[in-house]
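Note that this complex is displayed minus one protein chain, with the remaining chains in position.
And then subunit A:
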Amino acid sequence: MNISLNITKTITELLSGFMPESAANIGAMVTIALIYLAIFAVAGLYLVLLERKVAAWFQLRLGPNRVGPWGLLQTMADALKLVSKELTGTVKADKFLYNLAPYFVIVSSLMALSVFPFTQEFQAFDINIGLFFLIAISSIGVIGILLGGWASNNKFALIGAMRSGVQTISYELSVGLSLLTMVLLTGTLQLSEIIEVQKNGWLIVQGHIPAVIAFMIYMIAGTAETNRAPFDMVEAESELGAGFHTEYSGMKFAYFFLAEFINMFIIAAIATTVFFGGWLSPFGITESIPWLGVFWFIGKTFMLVFLMMWFRWTFPRLRVDQLLTLEWKYLLPLNLLNIVLMALIVWLGFTIQL
């Protein structure tokens, strides 16, 4: 395997200073896995806190403010509580699949996290099919939800799981096609090269009208793919209890919960990389300090995460038929037209290069 692993190379060189080569390889892999697990856990917990703070702000409340300064340790305390809770289960559930389901969801979102270039150097897996790999991985997560819903042996959970399957399969199409529109501009699927291309202006500027349309379609479909409001029929509280995770408790519930928030982060991070220049600073103002890239990346991503939370508290929940009409009758034809428009613009050279 000769895949360029940016941080892997650095850590391997560091470790091989005092270890034999094979041990250094394995050591580097373990180190990187631990780093990404830590990012995963911390980002997930603080996204939950951010959601609660944003919700409170929209509803003119204060939000969590007791545990730690400004409630900053609230979600840490929640996680500790969830770890200590009993893991319940139904008697007639299929135990093996019931226990397996959360891991599908969490492993698929963890794998997706590994390909993002947080800065020029900080990227674990710079694969040459980056975007396509992300789409491929995101299609695995839904299996966990379907399994969890079926294996709990609960009608609400099963209905929630089926709704989730329908929704994810439909909206995956729009996510893929809107990203394909942008690939027409970049000419590559590798995430680091996509960012290289954007040194002449972010893609949303380069592609102007079709890029903006693609961004809007991507955000709608991305919100639907993470099963968040206004597309949260999967766990519509007033109809289904808690949807597919009705029967889960303790840490297994927390896995579903964390994975949902990390998926939101992933959707926002893809949008950052493809539309808003990833770690590039606006107008190259911090070009001389490369490590500042991580702040730009995280900053842009959190702006988009905030946008998704804003959706949640602005729009009412859709019905199932409205959801499918939106995808198949409006977004998909629009998306196909948009691809043709983008192809014309790239062909005739009407892109804006700064």
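To be clear about the criterion, contacts are C-beta pairs under 8 Å (C-beta built on N, C-alpha and C of every residue); 3 or more make two chains touch, one makes a residue touch a chain; residues count from 1.
We take it that contacts and distances are computed from a predicted model.
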Check your understanding: The hidden chain: which UniProt name fits, "NADH-quinone oxidoreductase subunit J", "ABC transporter permease", "Histidine kinase domain-containing protein" or "FAD-linked oxidase C-terminal domain-containing protein"?
Key -> "NADH-quinone oxidoreductase subunit J"
Revision key, fill the gap. Given A:Ala41, A:Ala93 or A:Met251, the correct residue touching the omitted chain is A:Ala93
Point to revise | Contact residue for the chain not shown (choose from A:Leu49, A:Ala79, A:Val105 or A:Leu189) | key: A:Leu189
Point to revise | Hidden-chain contact residue, picked from the options A:Val48, A:Ala79, A:Leu158 or A:Met309 | key: A:Leu158
Check your understanding: For subunit A, which residues lie in contact with the unshown chain of the complex?
Key -> 1-3, 22, 25, 92-94, 96-97, 100, 127-129, 132-133, 135-137, 139-140, 142-143, 146-147, 150-151, 153, 158, 161-162, 165, 169, 187-189
